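All remarks here apply to the structure that follows.
A single protein chain has been omitted; all remaining protein chains appear in their positions.
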Amino acid sequence: MSKLNPNYEASKWRKIERFVNGEEISDNPNLSKHEEEIREASQEDKERNEQFEATITDLEDRIQKERKRSIEALYRKYEKWPQTKGIKIFTHIYRILAVLFCVCIISVLLMTVSYLPTFGDASNPNNNEVPKRYIEKGIEETGAINFVAGMILDYRAFDTLGESHVLFIAACCVLILLRIDHSKNGKKPTEKAEAEEDDRKFEPKNDKILQKIASLLIPPIIIYGIYVVLNGHLSPGGGFSGGAIIGAGLILYLNAFGYEKIEKFFTYKTYQRITVGALLFYACAKSYSFYTGANHLESGIPKGIPGNILSSGLILPLNVAVGLVVACTMYGFYTLFRKGGM
Amino acid sequence: MGGNLLTNFYEAVAVILFGIGFTTLLLHRNMIKKILGFNIMDTAIYLFLAVKGYITGGMAPILTNGVEEQAYYINPVPSGLVLTGIVVSVSVTALMLALTIRLYRRYHTLDIDKMSMLAKKEDL
Partner (left out) sequence: MEVFEIILLLFLIVCAIAVSFSKNLLTTIIIFMSYSLIMSIIWILLKSPDLAITEAAVGAGVTSVLFFVTLKKIRAMKEEDNDEQA
């Protein structure tokens, strides 16, 4: 320890220390006496302080409540911001900038378009050896008259498998987002009942005109869809378009006749079985063709005569599988949106 | 400037449609309008791709008159790509609409600004 100056209390350093500590500075040497008095007084004060502290915590609570209220008021102000002048100017500037930005993008892209090769020219660089192979060897190798079907279901069938999985995963995501649970814990059944009640508000109650016209229209629509799916390798169409047509027919049936009729032949279980079965079949068929060398030269499946309905090897069953997946997904989207379940 | 702007009018229209769709996506605060703008962008790109595969005087890529020559048909590759793309765009649209319904159920508004405001309020 350092030596203490006996005159420390009166020294300048002590003064500075007091100044730093925020105590009263005076030149009175008898300060210590005063301090003792002050200490005695402060002990009395302590009791009072305890009372004060209680009131202070009370006040702090009140202040916090006040602050929360003011922030909420600020947000209320924010909500009215779109009507105030400042934000109007801001949205104006934002809109002008957005339009300018898009005009810039369009002009840059138009510049690029003006340098592209001529439209419809047979010597364009994208008409290279790939489409040449697809067209000139396509019938021999795949047996499909429709080159597009031969391409997407034979040469690029793996791509199409991934794409039907995209559909399946999208349907699963919509199911997670919109499905109302059937479980029996307290609240949920009422929610389900409410949703179904909502749905019934908009369901046609035995609309005669709609039902008559639907019963005339639905068979041709679904038969046309099946035709498009089965003739995918012979004529325009295929799994995707035919499946979408069948799905649209099912949606019309549901709208005209209601859930009771359609649940006789199409429920959630049918959806599950058809979709998973079709995807599994697709995956197995394609892995089989990969197992045999991925080039279909020795797959053992007869090609048949090009032009017959039973020809072109695996393309017809794959078309049917894709069509089933697409039809079920389209119908599933619609029912999930409408009542949150199938 | 290359001189092909007028002969490439299909591509020009596809590019303009892309721009219009993008503007709709940026300008509107309504979620459904935004999704529609997104769909317009989709179709613009499909138009561009399909136009690149077109050959003047070519037939549809289905065997006609027994001819197996490349120059007789249009290019089938863009058709195949766009065919899968159209179906994927439907599933993406359905997913976005499902999210919109969930957001409406929670915040009772379609306006994206109000939605983010309410979300901030919930964090307090």
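In this document, chain identifiers A and B correspond to the written order of the chains, with residue numbering beginning at 1 in each.
Rule of thumb we're sticking to: a contact is a pair of C-beta atoms (placed from the backbone, for glycine too) under 8 Å apart; a residue touches a chain by one contact, two chains touch by 3 or more.
Keep in mind that this is a model prediction, so the values were computed, not measured.
Novice: For the chain that's not shown, point to the residue among B:Leu5, B:Ile45 or B:Leu110 touching it.
Specialist: Result: among the candidates, B:Leu110 touches the missing chain.
Novice: May I ask you to list the residues on subunit A that touch the chain which is not drawn?
Specialist: Counting over the whole complex, subunit A touches the hidden chain at residues 146, 148-149, 198, 201-202, 228, 236-238, 240-241, 244-245, 247-248, 251, 330, 333-334, 337-338.
Novice: Determine and list the subunit B residues touching the chain excluded from the picture.
Specialist: Residues of subunit B in touch with the missing chain: 9-10, 13, 16-17, 20-21, 23-24, 27-28, 30, 32-33, 35-37, 39-40, 43, 46-47, 50-51, 53-54, 58-62, 74, 79, 82-83, 86-87, 90, 93-94, 97, 100-101, 104-105, 108, 110.
Operating definition for what follows: only the chains that are shown with their structure count from here on.
Novice: Please report how many Å separate the Cα centroid of subunit A from that of subunit B, as a whole number.
Specialist: Here the centre of subunit B sits 17 Å away from the centre of subunit A.
Novice: Report the residues of subunit B in contact with subunit A in the complex, numbered from low to high.
Specialist: Per the touch definition, subunit B meets subunit A at residues 1-5, 7-12, 15-16, 18-20, 22-23, 26-27, 51-58, 60-63, 68-71, 73, 75-80, 83-84, 86-88, 90-92, 94-95, 97-99, 101-102, 113-114, 117, 120-121, 124.
Novice: State the interface residues of subunit A toward subunit B in the complex, per the touch definition above.
Specialist: My answer: residues 68, 71-72, 75, 78-79, 82, 95, 98-99, 101-103, 105-106, 109-111, 113-122, 124, 126-127, 130-132, 134-136, 139, 145-148, 151-152, 156, 159-160, 163, 166-167, 170-171, 173-174, 177-178, 235-236, 238, 240-241, 244, 306, 326, 329-330, 333, 336-337.
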